[in-house]
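Missing here: one protein chain of the complex. Every other protein chain is in place.
This part shows chain A:
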Amino acid sequence: MTIDPDKNIRFSPTHRLQWEEAQQKDVILYPEGMVELNQSSAEILKLCDGNRKPQQIVDELERKFETTGLRNDIIAFLEVALQNGWIRQD
């Protein structure tokens, strides 16, 4: 499984992305498990809403943080997210 540049990405319907006040962190929740996210991972996942392709996510984040050169890091994280079943492309 690798990220397809031409397909939209959506967050998995069987996982939940949620802000945890007590931990001051975004987390992914799934059956009997939890992953704590750092801020950049959370920012990427919040854009996986089914309406954006990988490059659109990169563009949006580079615009938001007024920087460039994020592509490799973002795609690498999306690969990890796909392997873990947190996101889907269909």
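As a working rule, a residue touches a chain if its C-beta (ideal position, glycine included) is under 8 Å from a C-beta of that chain, and two chains touch if they have at least 3 such contacts; residues count from 1.
Quick note on the criterion: contacts and distances are computed from a predicted model.
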item	value
Undisplayed chain, where the name is taken from the UniProt record, one of "DNA ligase (ATP)", "Amino acid ABC transporter ATP-binding protein", "TIGR00659 family protein" or "PqqA peptide cyclase"	"PqqA peptide cyclase"
Interface with the undisplayed chain - residues on chain A	1, 13-14, 16, 18, 20, 22-23, 27, 29-34, 83, 85
